[in-house]
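Note that one protein chain is taken out, while the other chains of the complex remain in position.
Chain lettering (A, B, C, D and E) follows the sequence in which the chains are written, and residue indices restart at 1 in each chain.
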Amino acid sequence: MRETIRRALREDLGPAWRDLSTEALGPARERPAIGEVLVKADGVLCGIGVIGPVIELVEAASVSTFRQAFPTTIEPLAVDGDRVGAGTVVARLRGPVCTLLTAERTLLNLMQRLSGIATLTRRFVDAVAGTRARILDTRKTTPGLRSLEKTAVRTGGGVNHRFGLYDMVMLKDNHLTAMGGDIALAVAEARRRSGPAVRIEVETATLEQVRAAVAAGADLIMLDNMPPALMRQCVAEVAGRVPLEASGGITLETVRAVAETGVDYISVGALTHSAPALDISMKIRLA
Amino acid sequence: MRETIRRALREDLGPAWRDLSTEALGPARERPAIGEVLVKADGVLCGIGVIGPVIELVEAASVSTFRQAFPTTIEPLAVDGDRVGAGTVVARLRGPVCTLLTAERTLLNLMQRLSGIATLTRRFVDAVAGTRARILDTRKTTPGLRSLEKTAVRTGGGVNHRFGLYDMVMLKDNHLTAMGGDIALAVAEARRRSGPAVRIEVETATLEQVRAAVAAGADLIMLDNMPPALMRQCVAEVAGRVPLEASGGITLETVRAVAETGVDYISVGALTHSAPALDISMKIRLA
Amino acid sequence: MRETIRRALREDLGPAWRDLSTEALGPARERPAIGEVLVKADGVLCGIGVIGPVIELVEAASVSTFRQAFPTTIEPLAVDGDRVGAGTVVARLRGPVCTLLTAERTLLNLMQRLSGIATLTRRFVDAVAGTRARILDTRKTTPGLRSLEKTAVRTGGGVNHRFGLYDMVMLKDNHLTAMGGDIALAVAEARRRSGPAVRIEVETATLEQVRAAVAAGADLIMLDNMPPALMRQCVAEVAGRVPLEASGGITLETVRAVAETGVDYISVGALTHSAPALDISMKIRLA
Amino acid sequence: MRETIRRALREDLGPAWRDLSTEALGPARERPAIGEVLVKADGVLCGIGVIGPVIELVEAASVSTFRQAFPTTIEPLAVDGDRVGAGTVVARLRGPVCTLLTAERTLLNLMQRLSGIATLTRRFVDAVAGTRARILDTRKTTPGLRSLEKTAVRTGGGVNHRFGLYDMVMLKDNHLTAMGGDIALAVAEARRRSGPAVRIEVETATLEQVRAAVAAGADLIMLDNMPPALMRQCVAEVAGRVPLEASGGITLETVRAVAETGVDYISVGALTHSAPALDISMKIRLA
Amino acid sequence: MRETIRRALREDLGPAWRDLSTEALGPARERPAIGEVLVKADGVLCGIGVIGPVIELVEAASVSTFRQAFPTTIEPLAVDGDRVGAGTVVARLRGPVCTLLTAERTLLNLMQRLSGIATLTRRFVDAVAGTRARILDTRKTTPGLRSLEKTAVRTGGGVNHRFGLYDMVMLKDNHLTAMGGDIALAVAEARRRSGPAVRIEVETATLEQVRAAVAAGADLIMLDNMPPALMRQCVAEVAGRVPLEASGGITLETVRAVAETGVDYISVGALTHSAPALDISMKIRLA
Partner (left out) sequence: MRETIRRALREDLGPAWRDLSTEALGPARERPAIGEVLVKADGVLCGIGVIGPVIELVEAASVSTFRQAFPTTIEPLAVDGDRVGAGTVVARLRGPVCTLLTAERTLLNLMQRLSGIATLTRRFVDAVAGTRARILDTRKTTPGLRSLEKTAVRTGGGVNHRFGLYDMVMLKDNHLTAMGGDIALAVAEARRRSGPAVRIEVETATLEQVRAAVAAGADLIMLDNMPPALMRQCVAEVAGRVPLEASGGITLETVRAVAETGVDYISVGALTHSAPALDISMKIRLA
C-alpha cells in the first residue's frame, strides 16, 4: 500500500515533490488547522488506513523544522467495514494547513475508490442474503490497485477469487480448445504440472461440459453466461460434489435469481471495474 | 506507460511471473492463434498503443525458444481518437495462444478504462459544441494512472488542467483563508514566490471575489459551484480580461447551460473518476 | 530472471559497473575468443537460459563501439532437463575475450546452483520410480532465488509445492493451537475467509488428526515426521479421498521406503537448501 | 541487508503481501506468543542481526492497529561469531502469533545459510591454526547474497578476498594469454591503467611464472592448483617479498598440508558455494 | 532529496555499503567524537538540511548495537539563506567517530555545491538591487540534482524559471521555424493544445518579433542575446503588457546594465552550471 501511496503522491507533487499553492502562502502555510474527512453519501467505509501513510509521506518530504515541531495527528472515528451515512466524519486531522492541503486529494482519491468498491460489494452481498451464494471479485481491477481493491471487496463482505494468473489454474474455452476440447485431458495435464498447491477451475457452457468437468476432477466449475434454469440443472446434477461459480454479466437486478439457483459463488466484474466512487471530502478550517 | 504496464503485469503474473493456466496446457500452449480486439459498444477508442508494450513485456519474460521463433505480430486497425461502433475490431494479433492468453486481461483492463474516459469526454465536448467553452479534467484521477488518463481526456477532445500540485498555483478557499481572506495579497505573494513559469488561478464564489481576482492579476479564475445566472454576470463583468473556469458537480445534463453562460472552460471530475469502462474483449481462435 | 541476473552482475561489477582486470588488458581485451561451458560431473542441466541475458546485460553496459561491431554469439548445445555427463560442452560462445571474461563467473554461479538442484531432484525422482509418489519442494529456498530454484525442481522432474505464504493455506501445529486445537473449526474458518481459489492443507502427526482433517474437508494433508508404518495406516484410512504429503527429514536413503507407503507426495527441503552445486566451468581460448 | 530481506519477504508474501494461513485464523492470529530461535547443531552463529529488520518489515506491512498496540520485542541471547551448541536458544521473540509465523521462514532461511558459512569457515580456520596461512573466500557466492556471505566468512574468522571485478585486478591465464603470455607487460599495463588504489594479483602455475610475477611487481601471487611440494619451492623462492595465495580444490582434508607450505593465504570456494546450512528452527508457543 | 543522498552514499560506500577505513580501526571506530561543519569562505549557506538524512542513512546501514546505543546528534547553528563568513561553524555533530567519518564527504559534497549556487545567485541578486529585475535560473543544471539546485537558487534570492519541458511552453527559434516562422500561429496552436494551466513564452531576437509575440498573446517574452539598447526599446514598446526576460551570456559584470533596461527577469545559466563550490569542511576531534 505504501508504494501505491508514494506513487500517487509522486504523480501529484511531481519530480521536485512540490506543492506550489501552499508554498505560495509563505509563512501562513504553517498555521494550525483541522481537517475532517467527511462522507457525503451512504456507503461502506474502506481505506481509513491510507490516511496515516499519506500524512507520513507528505511530512517526510518536508524539510521545515516547523512541521517536525508541529506534527499532524490523526484521530480515526470509524473503521473499515463500517456502514456510514451521509454526513459522517470518519477521521479528524490536526496539523499545519499546508500538510492537510497537500495530502487532501491523494488521500481522498484512494478512499473514495475503495469505499465505492466496498459499498457496491455490500449491496450485492445483501441482495443474496439467505442463499448459500457468496459474492466473488474478478481480475477486472484497476491496473496498479489490484491488491487494495481486493481488500475492499473483502471489506464489503465479498470473497476474493484468484489474485492473478499465478495462483490458480482457470481453463477457459480457449484453453480447452487448445487441448482439442478434451476436458478430461486438460484437467489431467493441469494437475500433473501444477502440483498440490493449485486449484483447477473449468469454465463450462453446457450441462455436458459440467458433467465432464466433475468427472475430470475439477476443483471448481464456472457456469459461464448460463440462464438460471440451466444453472439450476447443473446444481442438481453436481449435487454438491464440486463448488459452482456463476459468471457473466450479473447485475444487482439479476443476482438474487442467480443465487436462488443454488450456486456456491457468483463473480461480478463490476465490483471493481464499475463501482462509482463514494463521495468523500475533507473540510479544512484554521484551528 | 511502460512502467504502468509492467506493474499491471506483475500484479497478474505474480513474483515468479507465471501464468499457471497456459503452463497447464503443456506443448499445446504454443499453437498459433489469432486474437481480435473487439469493441462491443459505441465509443471513442483510446489505448491502442498499450497492445505493443504488453505483448513485448509478456514475450520478454518468456524463456521459450519457440516464442522467439514465432513472435506475436500486431496489426492495428484503428487509431486513438476514432469513434468506433459496437462490433469494430480495432486490432488483430497473431502469435502463440499462450502469449495472447497471458496478455489478454492486462491489455483489456487498460484499453477499457482509457476508452471509457475518452468516450465520456467526447460526450461532454459534443454537448458544448458551438460554444466557446472547452472541457477540462481535474486531479480526481486513478492513483498511478494520472498521465494515461489525462492523455485519454485529450484523445476525447478535452483539454488538460494542471497535472498536479507542482505545475500551477490554485488558491482555493482554504488558501485564501490562511492569507486572511485577502485575494490581492495572496496573488501577490504567489506571484513573487512562483516566478514567471507558473500560472495562478483563484477560486471564487461571489462576484466580489471575481472582481478582486481580476484586480489582483489572476491568470485564471474558477467560478465554484455558481448558478448559471451568476456565472453569466461574472462573464459580463470580466469581459474577456481573464479566462473563466466553471466548476462543481457539472453533468452531461447541465453542461450545455453552463457553456452558454460564456465561460471559457468547464472542469468535470467525473471524466476520470466515474467514466464507465468501454466494453472491449479479445476473441481468440486457433489459427 | 533478468532482474536476478542484473543484481548478480551489479554485485560483481560494482557501482561503476567495471571489470578492472579486462580493462587492464587495454586493446588486447577485444581479441576474439571462444568460450565453452563445460559440465565437469554427471548431472541434470538447468539454467542454459541464463547465458543469453548475462551476455546481453554485459554487452549493454559496454560503450565500446568495437563490441557492437563484434557481438557475442551463443550456440546452445543442450537444453534444460538433459542428463549430461562429465565433459559435456553445453554451450559455445564466440565474442571478444573481455565479454566472456566479465560474464563468466555470474553465468557459472547461476548455472551451477540451478543444475545442482535439478540433479538432486532427479535423484529423488528416480529413487521413487514406480510408486505413485511425486517429489515436492518447500519454501526453504535461497533468499532472492525462489522462482528460479522452483523452476530447477520442475526441470529435475519434481513438482512445486506452494510458492509462498500467499498462494495456499497451510495450517501447522501453531495455527491449530491458536484455534484451540480444533481442526474442524480451523479448516472451516480458513475456507470461509480464503475463497474458492485457495487450497487448504493441514499438518498432522497422528491418525486421529488425519481423520479429523479428512472430516473437516482439507484439500491436502501433511503427515509430519511419521514413521512409515503410521503413514501406511494413514494411507489406508484415507483411501484416496484426500491427497497425502509425507514430510520431515526425508533423505535419499529413506525416500523409497516412504514412497512405498502409498503417499501421493513427498516434500524434501534439501532439494533447495542443500543441493551441492554441479561443477561447471568455462574454458576460454583466443580464436 | 534490508533490501535483501525485503526481497525475501516479497518472495514469500507475494505481490499483495499476504500470509493466507495466518489470515485464516481470524482474530485468533493476534494471540500473544513466544518464539525461540533454536540452534539444533553445533556451529558458529551468524545473522542474529536479520531478526530485527525481518520483524520490522513484517510489522510495517501490517495495517492492524492491534499489532501496533502489541509490538513484537526481540531479546538476543547470543552474538554473531559465538560458537553455539545444539540446543542453544539464540534469541527470544514476544509478539502476536501472526507476526512470528509470517516472519519465521524468511528469518530462518537467512540465518541458516549465514551460520552455515560461518561454521564451515571456522572449521577451515581451526584446521590451519598455528600456521601463517589465513583463509580467504572467493567470488563463488550466491547471486544476490555476496555481501552477506562475505560478512559470514569474516564472522567465521576468515578474510575477504576481492568483492568483485571492480575492486582489484586479477590476471588469470586467459588475461595473460591475451597479452601474449607476457607477465611483465600485463602487470605494467595493469598498473598504468589502474592507478594507485588497485592491487594486482597474478595467477601462476609454475615456478617460472612466480619468478616473473615477482619481477613484474605483482602485489599478490596466486599459486593455482600446485602440489604442496611446488608451493613450498615458491615460498622459498619468493622469500616474503610478495604474499602468496594457494588456490584450487582445497578441502578440509588437504588444507593443513597446504598451510604448512608457508603460503600466506588459502582461498576456498566451498566456503560459500557448498556450506551446508546450519540447522536452526523457531519454536513458537502461545504465551 | 533523500533519494539523491542515498544514491550519493551508494556511490561512496559501494554495493556492500562499507567504509573500509573505519572498519580498519576495529573497536576504536566507536570512540565518541565531535564534528564541526566549518565554512571556510564568505558566502550564503544552503543545504543544512542534508546533514540529518545523511547521518540517518549512514546509521541505518549500521548493524552495530553500539551505534544504536550511542546515536549521533546534530546541532544546527545556522539556517539556509544565512550569509556566513569564513570561519563560521554552521553545525556541530556528536557521535561515534566512524559515523562522522563515513558521512563526511557525502555531506560536504552536497553542501558545498548548493552553497556555491546560493552564493553566486546572491551576488547576481545584489548586483541588480534597486531595479525591477529578478534573477532566474535555467535548465542548465547538474543531471540528477535539478530540484536541489533550484532550491539553492531560491535560497540565494533568485526565482525559478520552469523546472523542465513539462511545466511550460517555450517557443524557441527552432520551434518557430518548424511553424513556418509564424509567431501568431505558433502561440495559437500552443494555447489550443496546452490548456489553461500552462504559460507560453516566446523567444525573440528583434523588435518585430517582440511586437508579434505581444500581439499573439504570449505570457512571457524572452529577449535573446539583445544589446541593452535594443532591450530598452523592447521595454518601451511592450510597456508592461507582457513580462520580459533577458537572456544570453549575462555575467556579473554585465547584469547591472541589463537590469537597468527595465526588463522584468534576467536568466543566468551560470548560476547552476558554473557556480564554484563554497569551501566547507568538517573538523573532527575525539570527544
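Keep in mind that, in the parts below, a contact is a pair of C-beta atoms (placed from the backbone, for glycine too) under 8 Å apart; a residue touches a chain by one contact, two chains touch by 3 or more.
The model shown is predicted, which means the values in this text are computed figures rather than measured ones.
A.B. asks: If I'm reading the header right, one chain is hidden. Which shown chains does it touch across the whole complex?
C.D. replies: The chain that is not shown touches these displayed chains: A, B, C, D, E.
A.B. asks: Which residue, E:L38, E:L110 or E:I183, contacts the hidden chain when the whole complex is considered?
C.D. replies: Spelled out, the listed residue whose C-beta touches the missing chain is E:L110.
A.B. asks: Of the residues D:I5, D:L20 or D:M168, I need the one that contacts the missing chain.
C.D. replies: Candidates D:I5, D:L20 or D:M168; residue touching the omitted chain: D:M168.
A.B. asks: Touching the left-out chain: which of E:T73, E:T251 or E:S274?
C.D. replies: E:S274
A.B. asks: For subunit A, which positions touch the chain that isn't shown here?
C.D. replies: For subunit A, the residues touching the absent chain are 10-11, 14-15.
A.B. asks: In terms of residues, what is the contact footprint of the unshown chain on subunit C?
C.D. replies: 14-17, 60, 63
A.B. asks: Which parts of subunit E face the unshown chain closely enough to count as touching?
C.D. replies: The list for subunit E reads 4-5, 7-8, 11-26, 28-29, 31, 33, 97, 101-102, 105-106, 109-110, 112-113, 139-147, 163-172, 174-175, 177-180, 186, 189-190, 193-194, 198, 200, 273-274, 276-277, 284-286.
Just so it is clear, only the chains that are shown with their structure count from here on.
A.B. asks: Touching both subunit A and subunit B, which chains are there?
C.D. replies: C, D, E
A.B. asks: What chain is the most remote from subunit E, judged by the mean position of CA atoms in each chain?
C.D. replies: If we average the C-alpha coordinates per chain, C ends up farthest from subunit E.
A.B. asks: For the pairs C-D and B-C, output the one whose chains share more C-beta pairs in contact.
C.D. replies: C-D
A.B. asks: Superimpose the Cα atoms of subunit A on the matching ones in subunit D and note the rotation angle, 0 to 180, in steps of 5 degrees.
C.D. replies: Superposing the C-alpha atoms of subunit A on subunit D needs a rotation of 120 degrees.
A.B. asks: With residue numbers as the basis of comparison, which of the pairs B-E, D-E or A-B duplicates the interface of A-C in over half of its contact pairs?
C.D. replies: It is B-E that repeats the A-C interface.
A.B. asks: How far is the middle of subunit B from the middle of subunit D, if each middle is the mean of its Cα atoms, in Å?
C.D. replies: So the centroids are 51 Å from each other.
A.B. asks: Using mean CA coordinates as chain centres, what's the subunit B-subunit E distance in Å?
C.D. replies: The separation of the two C-alpha centroids amounts to 34 Å.
A.B. asks: Hunt down the residues of subunit A that sit against at least two other chains at once, touch-wise.
C.D. replies: 14-17, 146-147, 163-164, 166-168, 194, 198
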